[in-house]
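For this depiction, one protein chain was excluded, whereas all remaining protein chains were kept in their positions.
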Amino acid sequence: MSTATEQHTGHDDHAHEESHGASDKQYVIIALILAALTAIEVSTYYIDFGPLFMPTLFVLMIVKFVIVVSYFMHLKFDNKLFSYLFYSGLILAVAVYCGALATFKFFLQKG
Amino acid sequence: MAIIERPSTEIAVAGGATVGVKPSEALGVFKRPAASNSWRDWIVTVDHKKLGIMYGVAAFAFFIIGGVEALLIRLQLMGPDGKVLSADQYNQMFTMHATTMVFLFVMPMVSAFANYFIPLQIGARDVAFPRINAFGFWCWLFGGIFLNTSWFLGGAADGGWFMYAPNSSTLFSPSHGVDFWVLGLQITGIASLTGAINLIVTVLNMRAPGMKLMRMPIFTWMALVVQFLLLFAMPVITVALFLLSFQRTFDATFFDVAAGADPLLWQHLFWIFGHPEVYILILPSFGIVSEVIPVFSKKPLFGYPIVAMSGAAIGFVGWGVWAHHMFASGLGPVSVAVFSMATMAIAVPTGVKIVNWVMTMWGGKLKFSVAMLFAIGLVVQFTIGGLSGVTHSVAPSDTQQTDTYYIVAHFHYVLFGGAIFGLFAGFYYWWPKMFRKQLNEGLGQWNFWLMVIGMNMTFGPMHILGLQGQPRRMGVWTEARAGEGFFNIGFWNMIASIGSLILAVGVLLFIINIVYTHKSKRVPIAPLDPWDARSLEWMTSSPPAEHNFDAIPAINHLDEFFHRKYAEDPTTHEIKQVATAEEVLADMNAHPDEHIHMPSRSYWPILVALALPIICYGLIYNRLLMAVGAAFLLLTMFGWAMEPSTAPDDDFDPPAPSEGGGHTKELAPLG
Partner (left out) sequence: MADTVVAHGADHGAHHTTTGLSNNKLGMWVFLGSECLLFGGLISTYMLYRGRANAGPQPDQIYDIPFTSVSSFVLLMSSLTMVLAVSAANRKDDRNTNLWLTVTAVLGATFVGGQVYEFTAFYREGLGFTTSLFGSSFYTLTGFHGVHVTVGIIMLMALVGMVRRNRIPGSKAETVELVGLYWHFVDIIWIVIFTLVYLIPS
């Protein structure tokens, strides 16, 4: 997402590391980014974001989700088949349950 | 991972084979059981073919139980004011009939065929996770038995197979029946989920060299689609079942309308699972007839890629139509319109398949063997059921038909006339492969025709009954309201009940056929390739050896076996036979693979599975028993995890002779 780590293939000290996308140091950096994003999320509880409140939270949630899946779970660097299998389940879940909630007029009552 | 089988040459010691429980020096608690010919081998086996046969036998037993339940229902409705069953018994009967047929017959029978034939059809030696495969079978079997013990423990579930909440809460269904139903389905659900993961990985990862996805036999294709449906549908019903059991056991409020609950929540969750489930039941049969029809038409399947892709399309669109089961529940016009359209759309890929089968037969040299007859029976009867299904997609019409016998007629045409006829086609087609003997064709003809006549007599009149307003799940009807003339429901109920008896005789003839085939001395051993088949499972001995293929074949064509038997004459462009099946096999086995490691037998799958019903009995009757079951589960899972996946030779019981290593062979495609 926001970092350049995706291009980096870490030739630091271990030969096999490029297959796993990032070095230990980069994992720490990614974790710090995740921590910072969490801090922004929590700040919405204290600071009034106005109309940006819901969009901010949703964007941050998705960004954090994707970062963990892509980097910590290596999905970005791994075989595409894993991505297809996992994301098909995820997208199906989101679609089906949003459809079900929509029939309850769930999204309308929120406003 | 690494999977090793002790050489089976030790079978000779079977007489003294004490499969005793001795602590091993390795991490495992039990010695690894060795191959033997005794019944114990079936308990500890991880062989996909043996598990397939066990699935089949047990599922057929449940088919008979479910059939008897159906006959009792038809006897009750045969005349006015039926007195065969009490209202309470009647409720239990139709609930358990549906549950048994769906979860304990059709689904496991599909597992039987999928387990047995997917590895053979893709040229693998076994499935990806053999122990998990065995665990799945025992889970399903114990779950099914657990479910049926409720008959003797205060009455079975009585809420209908879709168990609508809050009707299934303790207030309206105070017996333990629903608890047994919920927990039993959780256990069989674990079996479906592990089976799905196992078979998906098997198909994706264990194909023979050259077996591209678009060269896979169509049964494997349809079974793969079904495993994906199971993979994604089972968790949904798991959630629903958990919510219901929390409500019944711990007084949660999920379906408590007084607390503000929405009763439609259960309906949504159930049908999000339930509609893919419909395709889970029918698609494997589509796969079977797509194998059978080309073989007995002497033609390749018409439009193989289209058949495969339309199956995948059905699987995909099947996720967007669930609410058509709920048109009468007041969803609102927008939802109804959307789901109505989606339901009409899903008829298209289904219709495509029917066209493909008919075009395959068109101009072919048809041979009306019993397997072919059942396949044609599916095409015709499924088309009838499919058309009445499309009438349900029209919401106003559906509102009229909801909860009437018209619905019952529809789904029995697609499930009995479709799914079960497909399974019978599979029985007749694959029997010589699995058991070396062909089922008798003469008896088979009787079996087929009685089933066709019985099935249409039973379920055909239900269209009329439904449109006349006979509601489903009503235990009695009275003469006073039966109507007159052609539409007299008394007459049609009588016809339906007589039909069900004819159907039962048809099924009985199948059992007689099995007994005759295997007991009579006059039935010869079937030839290697009795039907002149096209796909890979026929390219090995019958029944296949434990390692399936002496040499893993390299695949160059769709219908590989056919292409090894027949070739086109370059000048005349005629298709000519160039080799017999025996020659193909001999040619293949001329260079057997050197190192074949087969998966080791294990005690753990059955033990882990055994813990689950103990926990469930505990949850219903005694929390202490539940704790015992949970402890048992943890211990057995720990034992499973600690069991070395690579069983060393000295970890066997009886111990392997030291020179046994000469026979162990490396198994190339087995992870």
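For clarity, chains are labelled A and B in written order, and residue numbers in each chain start from 1.
As a convention for this text, a residue touches a chain if its C-beta (ideal position, glycine included) is under 8 Å from a C-beta of that chain, and two chains touch if they have at least 3 such contacts.
Note that the coordinates shown come from a computational prediction; the quantities given were computed from them, not determined experimentally.
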item	value
Residue in contact with the excluded chain [from B:Arg32, B:Arg131 or B:Arg207]	B:Arg207
Options B:Leu231, B:Val370, B:Ala409 or B:Leu633, residue touching the unrepresented chain	B:Leu231
Hidden-chain contact residue, picked from the options B:Leu193, B:Met361 or B:Leu423	B:Leu193
Touching the absent chain when the full complex is considered, from B:Leu387, B:Ala627 or B:Ala641	B:Ala641
Hidden partner chain, residues of chain B it touches	1, 27, 128-129, 193, 196-198, 200-201, 204-207, 211, 231-236, 238-240, 242-243, 246, 250-254, 256, 259-262, 265, 269, 638, 641, 666-671
Contacts of chain A with the absent chain, listed as residue ranges	9, 14, 16-20, 23-24, 27-28, 30-31, 34-35, 38, 41-42, 44-45, 54, 57-58, 60-61, 64-65, 68-69, 71-73, 77-82, 85-90, 92-94, 96-97, 100-101, 104, 106
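Going forward, only the chains that are shown with their structure count from here on.
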item	value
Whole-Å gap between the CA centroids of chain A and chain B	38
Residue ranges of chain A in contact with chain B within the complex	81, 89, 92-93, 95-96, 99-100, 102-105
Of chain B, residues touching chain A in the complex	204, 231-232, 236, 262, 264, 268-269, 272, 319-320, 323, 331-332, 335
